[in-house]
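One structure is given here, and the rest of the page talks about it.
Note that one protein chain of the assembly has been removed; the remaining protein chains are unaltered in position.
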Amino acid sequence: MSNVYIYGMKHLLLIQCADRVGLVHSITGILSAHGLNITAMREFVDEAAGRFFTRIEFRGEIANNTALRQELSDKLPAGAVITIDPKQRKKIAVLVTREHHCLGDILVRNFFNTLHAEVACVIGNYDELQGFTEQFGVPFYHVPHQDKPKDLFEQEILHIVEPLGVDYLVLAKFMRILSPEFVGAFQGRIINIHHSFLPAFIGANPYRQAFERGVKIIGATAHFVTNDLDEGPIIFQQTTHVDHTFGVAEMVTTGKEIERSVLSAALELVFQNRVFVTGNKTIVFK
Amino acid sequence: MSNVYIYGMKHLLLIQCADRVGLVHSITGILSAHGLNITAMREFVDEAAGRFFTRIEFRGEIANNTALRQELSDKLPAGAVITIDPKQRKKIAVLVTREHHCLGDILVRNFFNTLHAEVACVIGNYDELQGFTEQFGVPFYHVPHQDKPKDLFEQEILHIVEPLGVDYLVLAKFMRILSPEFVGAFQGRIINIHHSFLPAFIGANPYRQAFERGVKIIGATAHFVTNDLDEGPIIFQQTTHVDHTFGVAEMVTTGKEIERSVLSAALELVFQNRVFVTGNKTIVFK
Amino acid sequence: MSNVYIYGMKHLLLIQCADRVGLVHSITGILSAHGLNITAMREFVDEAAGRFFTRIEFRGEIANNTALRQELSDKLPAGAVITIDPKQRKKIAVLVTREHHCLGDILVRNFFNTLHAEVACVIGNYDELQGFTEQFGVPFYHVPHQDKPKDLFEQEILHIVEPLGVDYLVLAKFMRILSPEFVGAFQGRIINIHHSFLPAFIGANPYRQAFERGVKIIGATAHFVTNDLDEGPIIFQQTTHVDHTFGVAEMVTTGKEIERSVLSAALELVFQNRVFVTGNKTIVFK
Partner (left out) sequence: MSNVYIYGMKHLLLIQCADRVGLVHSITGILSAHGLNITAMREFVDEAAGRFFTRIEFRGEIANNTALRQELSDKLPAGAVITIDPKQRKKIAVLVTREHHCLGDILVRNFFNTLHAEVACVIGNYDELQGFTEQFGVPFYHVPHQDKPKDLFEQEILHIVEPLGVDYLVLAKFMRILSPEFVGAFQGRIINIHHSFLPAFIGANPYRQAFERGVKIIGATAHFVTNDLDEGPIIFQQTTHVDHTFGVAEMVTTGKEIERSVLSAALELVFQNRVFVTGNKTIVFK
């Protein structure tokens, strides 16, 4: 172990595995043996599940990435998921219907390289957003859902996204429910924005429900999609105040702002590798 | 009409009635004929219900309060509810079970005269909070609910609060459900703090529900009590962020803070005469 | 006065003038004489300044707009500013330097007609944002400030915006200080976003200042521009939490989000005619 204080390139290490005593010691021992210096570290054990999660930022030069991974793998429980320096810019496909507010935000960030991801394409079951998308130089595919069985509709989407090798599908106000088969093909890789502070107002027309109920807050929820509709692991949520002067239309307008803001924050967390999934929950190392 | 700009004593006028054209004109005409100057005014029409609500702060000297009320009444639709200079300090009874956080806040404010209300008594179905209450010089009544029918339990409460002439009952973490008869006797005058951002997590153990669901926000709701449990008109709501490190216990602790803060804000709004009820909703003129 | 409850077209009336007793009565009398029904009304008197402000939403058919205005003018103090049904979509010019986050938000809203305004042009003292602007079909003018006196630079801007008849200039991260002459030509019509929660961190490099000071919140301020730098009437402010893991770069990134959000909210308020200026402050009828 060196006493010399070293700065060097920034690296990131993500690990999840079964928990046992000594994991942090094993992991950090390997890093220090390589002369790598930890600058920020988060660790969490889901005690109910017996699962261990860590996110480690460190500095220094990695002589041999493969060797480092192997050393870690040898010391960790079987089945450990180890990620060293994950892809800086994930590749994503954005699925939309007709609303533009979330898509607009994503495309502007993509244009200026502040999304921490690259939009490979936008797919819409309507074509309203085609012109808007294409003006950013991003391909738009119109895949109507009408007059065809759901499996065919989903096959058409798969045929577009599979050759692109996308890391995540982002449902940016995509109003179709995906089949278990489709969701299964993108396990943990579909992110949705839901227009309420779940679990309130599950189902259709949440803003009308909110108006009828006379709530004083509305909100939005970004979550991973699972086969239980509106029930996947929540990544981020936020609420904002409304009052008696808000009709349904004003709630929708205000809701769009919070939807956009919540999806944006969730994508930032995911694309910066700060989110782990454990059971039906997320661990978010902000 | 005088051109002279007059300051004088501050007054408050509250009106609710059926809506029709010209109401503001009629009302303000009477005020100006009396030489009273409006300094802040809020007006709202619930168009669906055809109901008119206004809250008017004005300055000047009211020569004859009764005459002013009669003039207003003559010009307004039948059934108009007119309040001139409502009671500055409402009289309240606080109902509690075992948790102290909301009660503590109320008693400290009461002690220092910042509650805009006077706590006439505290009633608990357990006696844990008796010593705490009495050290503030406020009477505490222990009314156990065990081993007696609900109507008897409620009769005992009524026998305490009726002679006191309380304006509001505040349920500060009172964990018993009140009967329709009891609620009916205090129509629009019972305020409850509910430990979730309604309509999420209706029912028992909301923080456990929140933990199980893995939500990223928890909250609280202050509402008027009606016979539909957790369904009365909402006065105020607020949420706060939680994360994966929060177990149920930490959610409860954080929840107590938000419960206290939300109830405190709601009482401030009600006691400052800023809240009207229309159907199952509130109009809040902040 | 009719007892019949009438719905009709929505209208908006804005008035500011010297205060005196009876103003609301006079104004509402004229509205009711025309059979116009007030649905929401906000009134405020700045008592220190003796100024009266009101914003009235009403329904009904205005037979003769000019006559209505004249009747109001006859009853109000000299110099009253009366606006009936202000322009639905203000015309604006957006001034930028190099940062895109506020501009991106404005152009997307403009594209989808949710800005309540129309972007007539974008003017940049650098040309980085030209391509981005033009892809939205909005004209971009590159007006460099280098190697020319400030008055010439400002003349070039005036020559662009004056023929366009813009209602507001929006400084969307425009990093040049405007002269008193220029500001005077657009009195109360220049809106700026400042990258701190004023009055904290006035001056250059607010995020570096914030980092050095170790603050736990950063924020942004949207304000009207006056000749006192960073001192104009504040329209909207918001803050967000930061922590010890934020370097200057992370504060800048987070700050951009809050800048965008604050400017967006302020423009919404101004373009929906909810903001009055009184002295160095604003009255905002939300």
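Note that the chains take the letters A, B and C in the order they are written out, and that residue 1 is the start of every chain.
Here is the rule we use: a residue touches a chain if its C-beta (ideal position, glycine included) is under 8 Å from a C-beta of that chain, and two chains touch if they have at least 3 such contacts.
In this text the structure is predicted, and so the values were computed from the model without any measurement.
Participant: Which listed residue (C:81, C:217 or C:249) would be found touching the missing chain in the intact complex?
Facilitator: C:217
Participant: Who touches the missing chain here, C:56, C:198, C:225 or C:263?
Facilitator: Considering all chains, including the one not shown, the answer is C:198.
Participant: Which of C:205, C:238, C:253 or C:272 touches the chain that is not shown?
Facilitator: Touching the chain that is not displayed is residue C:238.
Participant: Which of A:35, A:139 or A:188 sits in contact with the chain that's absent?
Facilitator: A:35
Participant: Mind listing the chain A residues that contact the chain we can't see here?
Facilitator: 1-7, 19-26, 28-29, 31-32, 35-45, 47, 50, 60
Participant: On chain C, what residues meet the omitted chain?
Facilitator: Against the left-out chain, chain C lists 44, 46, 197-201, 213-217, 219, 233-239, 243-245, 278, 280-284, 286.
Participant: Taking the full complex into account, what residues of chain B touch the chain not shown?
Facilitator: Looking at chain B, the ones touching the missing chain are residues 40, 100-101, 104-105, 108, 111-112, 114, 132, 135-136, 245, 253, 257, 261, 264.
As a working rule, only the chains that are shown with their structure count from here on.
Participant: Between what two chains do the most C-beta pairs come into contact?
Facilitator: Counting C-beta pairs in contact per chain pair, the top pair is B-C.
Participant: Based on Cα centres, what is the most central chain?
Facilitator: Chain C is the most central one.
Participant: Taking each chain's centre as the mean of its C-alpha atoms, which one ends up farthest from the centre of chain A?
Facilitator: The most remote chain is B.
Participant: Just give me the whole-number Å value for how far the CA centre of chain B lies from that of chain C.
Facilitator: 36
Participant: Centre to centre, by mean C-alpha position, how many angstrom separate chain A and chain B?
Facilitator: 41
Participant: Residue numbers in chain C touching 2 or more other chains?
Facilitator: In chain C, residues 40 touch at least two other chains, as defined above.
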